[in-house]
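A quick write-up on the structure given underneath.
Complex shown without one protein chain; remaining protein chains in place.
Letters A, B and C mark the chains as written, and numbering starts fresh at 1 in each.
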C-alpha cells in the first residue's frame, strides 16, 4: 500500500482524500493544512494524521507520496520540499504561480534524483477523453486537423476566489490548454477574445468567459470556449476532426431518461453538476497512474514540463486578450 | 407519363393527388368522388377531370392507372372495375372490408389478365423502415429473432369515424401487421390485449389502444403497441433484434434543435405530427414503385395476398382480444 | 454501523459484499458459504468472519442484518432462520423456489415480530427507473396507460445454470415482472410467447427468449421483451406511456463518445456489459434503503408480498407459454 499525504484540505484536497481512501493500492496517512481545524477534520474522516506545517509532512518517514493541493503560490515550494525528502508528488494545476517560477521548478527538479512528479490535469485520465485519444492514436480518424473544446462551469466562484485565482486563463482555461496539447502537441500561436459577462465578477477585473484559438506546431488548430457560468450544469465537450473521420464527446447526465410531452420530446436531465461528479473516474484513474509510475516505473503523464507548457499558453492567452494580437510561443 | 386517376377525394386521396402531381413520371388526369363538390375541388387544383361515378373512371381510355382511396366497403368493387378495364391499381388498406371479401377478391383477380395491383402499405417504402429491411437482408444483424413496434397516433379520430372504421385492428394496427410480416414473414399465432383509454370513444365499443404479440412461422416474435392518442405527436418506432445485432428507428422531428436550460437538457421538438409529414417520402417512393411495376414490370409489393394476410391477422387479433386466448392462423 | 452478514459467496454475494464494505453506515462482519473456501476467500478481502453453516450466522450476536444470496431452494429457510434470530433480511429474488413456498414464507413471517425483510429487486433503486417512477408519481405524464420493457442479457449463462435456474420466467423475467408492477400495480392477466433461439441451451428444455404481455387490474398493459443473449451488451430499456406524455430510459455506455466516419456517424460504445456495472448505483441505493428501513423504520420496498406477486406472474407466464392461452391471476 502506497502511503499518501495530502497538503491542502480544501475542495480538491477532499476529492483526492476520497480517491486515496478508496483506492485498493493506497492509504491516506496524513493531511496538512494551516487553516483552523481543516486538516484535523479531514484527517479524522479517514483515520489519518493531521499536520499544520508542510515541513512535518516532508519529515514524516511513513509518507511515500504527497498530493499537493495547496494554494498555487506554494506549489513550487511544496513540490521541492517533498521531492527533496524522497517523496513522489502529484501537484495540482497550475504547477506554479507564473511561467518563470514554473520553469525554475522544472529546471531545479532536473538537478537531483527524485521519485516521479506528476501534474494534476486529470482529464487525460477521463475514460471519454482518454478514449478519444486512443481512437486518434489507433488512426481511426486519420490525421488530426481541428479540435473544438467547450468547457463551461456551472456557476462562477466567488469574487474573492477569482481575485486570487491568477485569472481565467491560468485558473480555468489551463485544463483546456493541456487537453488541446493532448491532441495537437506543442502549440506555437495563441489568440484569445476575453469577455466580461457576469456583473458580480466585474470588479475583479478578470474575464469570466473567453474564446481562444490555438495553432499547433504541426499546423493543427483548436478552438476553446470557456465560461464561468452555464445554467445547465458542467458543460464539458470535445470534438476532434481528422482527415478520415471525427470523434466527439457529449456531456454526462445522472440518468438516461428522456421525457416527452405535448410541447417537446427527448428532454433529459441537466448535465452533471461539476467536476467532482463529471471527473470522478478521471481522479481515480489519475491516482492509479500516479501509483503505477511510482511502483512500476510507468511513464509519468503529464509531466512538470507539460505543466510549464500549459502555463506558457495561459500567459500568452492573457497577452493576446489584452493586446488584440495573436501571440507566438517561442521554444 | 403515366396517366393516373384517383377514386376518393378525402384525406388520403389528397395525399396521393399531390404525390402524383409532383412525380416526374406521372400526371393526374382525373379525380372521382360522389360527395358534393369534392372531386371538382381537388381536380381543379391539378387541372384534372372530375367524376362522380367510378364507372366513368373505368371507361376513361385516357386513364392508365387508378388509385383507390374510396371507403373500405367499396375497395373490392373498385379494384375489380379498374382491373377489368385494363387499368393498374394501387388500393388503400385494408384491401377489403373483411377476410372473406378480401380472399374472394384475390381469387377473382387470379382468373383474368390485368395490370399490376398493389396495396397501399406505404411503410414498406419509408426510407428508415426500408433501410432497416435492407440491413436485415444484408445480414447485418444475423437472424431476426424479435421485433418491437410502437405506433401511436397523435390524436384519435372522431367517434363517427371510429364507428365505421372496422375497428382498431383493421383500421390502425393493420399497418403494423404488414410491417411485422415485412420482417417476420408469415404469422402463425396472435394474441391481443385491447384497451379503452379515451372517454370520448367509449361509446363506440371499440378499443382505442392495444398491445399485441405475433409469432412467425419461423419462430420469431413481435410485439405491437398501439394507441389512438399520443400527445407528443405521431410516435412511429421499430426495433429489430437479431442474433448478431439490432437496428432501431427513432421518430423524426421538424428541426434538429436541442434546448438546454437549468432544469433540463437536450429537449427537442415534438415528433412530427402525423402520417402526411412522417411518411411523405414513403408515399412518393410507393408511387414510384407502383409506376415501375406498371412500366418496367418490376415485382409488386405488397400484393393483394399481402393485404389479405394482414387482414387475417387483424381479424385474429380481434378474436383474441375478445376471448383472451392466443389465436392460431391457419394456412 | 450496521453489522451485515452475507450468505452465499457467489456472484451476487460479491456484489453485495462490496456494497456493504463501501457503505458509510454498514460494515461487513461475516460471509457464509458451504462450498470449499468461498466464504473464507471473500471474507478475507474485507476482514470479515467466514462461516460454512448458516446456523452460525443466525447465532452470531454481532450480526444485525443478513443478505441472503444462497441458492433459491434455500431462500425461505434462510429468511426464517435469520428473522427468528432477530436479524433483518435482504433476500435475493426469487423469494422462494415456487409460489407455494413463497406464500408459506410470507404467511409464516406474519406470525411473529421481526426486523424488516426486503426483497432484492434492485431496479426499484436504479436512478433512471426510480426517476421514471418519480416523474409518474409527480403526474408529469398523466395516467399510465402502457409500459414497454426491453431486458436482454449480454450472453447466456451455461446450460448447467439454466437447468437449475427455475426457468427463464422465474430466473430472468421476474425482475421485469416486478418492474412492471412498479408502474402498473397488481397484475390480473398474463400471456407469454416463449422462444428457443440458442442451440447451446436447447437441451435444457427452457426458453431462452420470450415476449410477454401483462394487464394490470387498473386496465394498463405492459409488454416485456426478454432474451438471454444480446451481442451489444446488457440491453435494459423502459418506456412508460401516459395520457399526458411519456418517459423512456436508454442504455448506459462507458463513455459519451461518438465516432463519425465516411460510412456512418454517431457510433457509440456498446451498452455497458452487465448488471454489476449497469446497476452498481442501484445496489448501493438498495442497501441504503435497507439500512434506513432497519435504523429509521422507513417503509420496506419491495416486500415479501411483492416477491410473491412477481413469482405468481412468473408461474402464470410459464403456464401461458405452455398452453398458448392468456392466464388470469386470482387474488
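Basically, a residue touches a chain if its C-beta (ideal position, glycine included) is under 8 Å from a C-beta of that chain, and two chains touch if they have at least 3 such contacts.
Remember, predicted model here, so these are calculated numbers, not experimental data.
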| item | value |
| --- | --- |
| Identified contact with the non-displayed chain, of A:21, A:104 or A:326 | A:326 |
| Residue of A:211, A:280, A:298 or A:329 touching the missing chain in the full complex | A:211 |
| Full-complex contact with the absent chain, from C:165, C:232 or C:305 | C:232 |
| Residue, one of B:74, B:104, B:249 or B:280, that touches the chain absent here | B:249 |
| Hidden-chain contact residue, picked from the options A:13, A:131, A:245 or A:318 | A:245 |
| Of A:46, A:193 or A:274, the residue in touch with the unshown chain | A:193 |
| Touch list for chain B against the chain that is not drawn | 22, 127-128, 131-132, 135, 140-141, 244-252, 254-262, 269 |
| Residue numbers in chain C that touch the chain omitted from display | 231-233, 251, 253, 258-271 |
| Residues in chain A touching the chain absent from view | 145-146, 148, 150, 152, 189, 191, 193, 195-197, 209-211, 213, 215, 219-223, 225, 227, 229-232, 235, 239, 241, 243-246, 324-326, 328 |
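Operating definition for what follows: only the chains that are shown with their structure count from here on.
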| item | value |
| --- | --- |
| Separation of chain A from chain C, taking each centre as the mean of its C-alpha atoms, in whole Å | 40 |
| Between chain B and chain A, distance of the C-alpha-averaged centres to the nearest whole Å | 57 |
| For chain B, residues that touch 2 or more chains besides their own | 231-232 |
